[in-house]
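Working notes for the structure below.
All protein chains but one are shown at their positions in the complex.
Showing chain A:
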Amino acid sequence: MPVLEVDNLSKHFEGVRAVDDLSFAVQPGEIFGFLGGNGAGKTTTLRMVLDIIRPTSGTISILGSAPDRRNAAAIGFLPEERGLYGNMSAIDTIVYFGRLKAMDAGDARHRGLELLERFDLADRAKSQIGDMSKGMAQKVQLATSLVNEPELLMLDEPFSGLDPVNQGLLEEEILRASKRGAAVIFSTHVMQHAERLCDRLLLLRKGRKRFEGTLDQARATLPARITAITTAAIADIPGVAKATATNDLGGGWLEWDIVLAPDTEAGAVLERCSAHALPLRRFEEHRANLHDVFVSLVGGEDVL
């Protein structure tokens, strides 16, 4: 059973379609990337999952039931805009959120101290949030979302504002939660994190789903490109959609930028080059990365 299942979800705000007929499902242990530009509808979708706002139409199922605060015990959430009570200590903050998620105070404290230890903040457990650095406070906030060992962990732009060390720590926590069997959804603008972590991805544009699938499937949506140094006969090889000479190296040798026909693999083209006795000095395949896919599907203005 999926931990989270969203069917035909829509949300309209005063005539604006923030989310438009969105469907997806996240399985236990899966890391699900929720990608899209600003205003794509990522945060609105997460807020509907959390029952902070209600959908205009469509259904959401979390562990088999409709969104409700009774699910809070099974959910961990790290919002994009982060902040905590300045005059509460780190451990009290974690215990407070743990208790709001139906945890026993003792368990919440025990688990909170464990997390602080792991985040290298054990000695600051009793420090007030207001006395901590921004990075420390962000780690405490991450701990508040993990304290209940959630079955569904939702992280809205979790990497923003974190230094590289803390980004690494967050990646470890995401992988740890996934290994534990939790379904992890995170939204991000930073494609490298998604490429490193996600089992599956969903790309949103203006509230509509543009893609859902694995990283390989995402890459496959864009044709591979090949750089080759060979003669002009390359343009006649089957599978080559377009060959553009970019540099004349002399003696009949040219550098080519080659676009393959859809569903044509670079290896097959190389094989045909050999079969046609085409001399090659260089044959280099460039697979599309997630950045290219994002730019292609969503638009380039929001990508980092």
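In the analysis below, a contact is a pair of C-beta atoms (placed from the backbone, for glycine too) under 8 Å apart; a residue touches a chain by one contact, two chains touch by 3 or more; residues count from 1.
Everything that follows uses one rule, which is that contacts and distances are computed from a predicted model.
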Identity of the absent chain, which is to be given by its UniProt protein name, from "Phosphoribosylformylglycinamidine synthase subunit PurQ", "Aspartate carbamoyltransferase", "ABC transporter permease" or "Glucose-6-phosphate dehydrogenase assembly protein OpcA": "ABC transporter permease"
Given A:96, A:119 or A:256, the one touching the chain that is not displayed: A:96
Option from A:81, A:216 or A:263 whose C-beta touches the chain left out: A:81
Contacts of chain A with the absent chain, listed as residue ranges: 47, 50, 52-55, 69, 72, 75, 77-79, 81-88, 96-97, 99-102, 141, 144-145
